[in-house]
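Heads up, one of the protein chains got dropped from this complex, but the rest are sitting where they should.
Right, chain A next:
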Amino acid sequence: MGAQKKRAAAAAAAARVSEDPDDLARQPLQAILLADSFTTKFRPITLERPKVLLPLVNVPMINYTLAWLEAAGVAEVFVFCCAHSKQVIDYLENSEWFSQPNFTVKTIESHNIISAGDALRLIYEQNVIHGDFVLISGDTVSNMSLTQALQEHKERKKKDNNAVMTMIIKKSKPSPITRQSRLGTDELFMAIDPNTKQLLYYEDKADHSKGTICLDKMLLAENPSISLHNDKQDCYIDICSPEVLSLFTDNFDYQHLRRHFVKGLLLDDIMGYKIFTHEIHSSYAARIDNYRSYDIVSKDIIQRWTYPYVPDVKFCGNRATKLERRGICFTAFNSEIEQSRSAQVGSFTVIGYGTKIGSNSKISDSVIGEGCTIGSNVLIEGSYIWDNVIIEDGCELRHVIVCDGVIMKAGAVLKPGVVLSFKVVIGERFVVPAYSKVSLLQQPTVHDSDEELEYADNSSGTVEFSSIQGTADQSNGEMTSESSEAHKPKLGTGGVGYIWSICEGGQEEEWRHSVAPIPEDKLTELSEAMDDDQELVTQDRTALSTSGELISDSNASEGDDNEDSKDDSVYFEKEVEATFLRAVEENVKVDHVILEVNSLRLSYNMTSADCAGAVFYSMMKLAIKTPHSSASELQQNTANIITTWQKLLKSYLLEIDEEIEIILKFEEMCLESAKEFSPLFARILHILYDKDILQEDAILRWADEKEGADESDKVFVRQSEKFIQWLREASEEED
């Protein structure tokens, strides 16, 4: 009995720890259990019952947490109740937890608390925590042994008084396609010092569209080695020193345990508080954060990863069940069920006490609660059906959650991802669309699309609840009478309940966090999108390099590839043009523009001829863009621009070759992109000559080169024939 020994060892070790004379933590280990997650992810169910009391494989979640705390050697637990505190306290009072020897459970109740931070501040004020404590929320399932983590924590604390918290992490690979963990939470990036296990960086909201995460350079400067993980799962089990509570009190704006507290401590280098991690390997720990993790953790429990907290081993609050072999896999059964001979109950299924299953029904991968009645020809696949549900003949349920007391009339169909809250009635042959949430309560009108609002919203939720409760009670009466008219169109004949409109994040988010597996088409869509993303990223990189902020792209420096170099020159031209236009608009000094263009030239490995061409091209482009009514006006504009920017152009005209390049470029422009210039070719050439941009040698050489060309190419030579003639004569005269 390994686990037994482990427990015994844990108990013994706990005893040893407390016996340690110089240890200040002589008193028994304490724990704070937050029986409220301060989020709204389980709505609409959590409007009627607190999350910690929702059944997880037929046992309320809080029992897993408490059973684990007890086994891990915790002596005193403070259960902090907020939303539906009465229900939680009532449940605990009637459970076995209050009568355990060596394990005390105390409740702390408060109604105006809206976040974990507030809760911890309140507990600090009550002054009940005296030593190190375990901070956990009531929706965590684990079977780990705390001994080692606790000991490490205490030893660190002895050496370094600033080591205030040890966070439990576990390896779990995120999906590369959806960028979320198994449990449906966002991919988590952590930087950990491999030697000291100190947590250096924590980011669960990385922006994947960017494809980058940012680390502070100081991290690298201060720590010689850092291991960066994205395959670690945060178990939300923290071993804290009492300082944590006072830290929360000091920083009254800390609300969220991770987002504010952990990140706050990591960023704050004045106080120098440190957080460490403890990785667990063979044991299990996970927190139920959303419907997807509800599904996954349930399956992990059925697959016995959480042993000994499994359906057929008795721990507090579950009835004895028996495993039966179905095929090669196992199914947990209660001995007191009525099952028709022709019903097929498949593997990985748990069926609760007193449930009846009709003939020819098929059930697989599902959890069915106590006292349910399932008709014949019903198909149930991957679903969670709670207590006292009535499912009439011919219904189909795939990957759904059905709460207590729901009635499904004959032939009703639930599409994947549906959540039916308490006592909803689905009419005959009604098909509930995928991902919809149905409740007897109307959707609260406060829409909280922003996650930050969760806190605020939750407070209103708790206040609002009492009123809703009242109306619900009334409306329950009304509903049964009126519902036939009022809700007929909504949930079929005889249906009772409201379909909540999907608000938060829209459909996009629904499939991520629902109980249903991610549909195939979504996955392919995503993986395609990811491929696109990657392309985008590579494009981005070239785009980045064109902006010249990065050192030259390898493509450009190789330069052999014609395609690439052509591309490059196009990019280069565009860049130069952009730079030039900006210079014109912002009145940048000519010298600065020259600098910028030079840097571009270096990064693209261009010759000064290219630069000259590009600059000239940009100037001409600008001229043509400046509003003008006639050719003469255009000529005037061009002349102005050339006068203003001649210094820029001249800095690249070191030799005759560059000047010829300009003429060729101009010619090309006149032929292709800027035909307006073609009649003005000769005149502009003249202007350029006047401004000393072009020397007569260059023009003559150009004319000579064009001698042998085709007639079509000679258009501009002929146009400027007079000018050339004049130049020739002038030069002869000089001679």
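Definition applied: a contact is a pair of C-beta atoms (placed from the backbone, for glycine too) under 8 Å apart; a residue touches a chain by one contact, two chains touch by 3 or more; residues count from 1.
Methods note: contacts and distances are computed from a predicted model.
Trainee: According to its UniProt entry, is the unseen chain "Calcium homeostasis modulator protein 1-like", "Translation initiation factor eif-2b subunit beta", "Sorting nexin 4" or "NADH-ubiquinone oxidoreductase chain 2"?
Mentor: UniProt lists the chain left out of the view as "Translation initiation factor eif-2b subunit beta".
Trainee: Among A:86, A:106, A:158 or A:173, single out the residue that touches the unshown chain.
Mentor: Considering the complete complex, A:173 is the one touching the chain left out.
Trainee: Consider the whole complex, including the chain that is not shown, and state which of A:76, A:193, A:365 or A:573 touches that chain.
Mentor: A:365
Trainee: I'm checking contacts with the chain that's been left out. Which of A:314, A:592 or A:647 qualifies?
Mentor: A:314
Trainee: Could you tell which one of A:284, A:572, A:666 or A:681 touches the chain left off the display?
Mentor: That would be A:284, which touches the missing chain.
Trainee: If the hidden chain were put back, which residues of chain A would touch it?
Mentor: That gives, for chain A, the contact residues 1-4, 7-8, 70, 99-103, 143, 170-173, 175, 177-178, 180, 182, 184, 231, 281-284, 292, 295-296, 299-300, 303-308, 310, 312-314, 320, 322-323, 328-330, 347-348, 364-365, 381-382, 399, 516-518, 520, 523.
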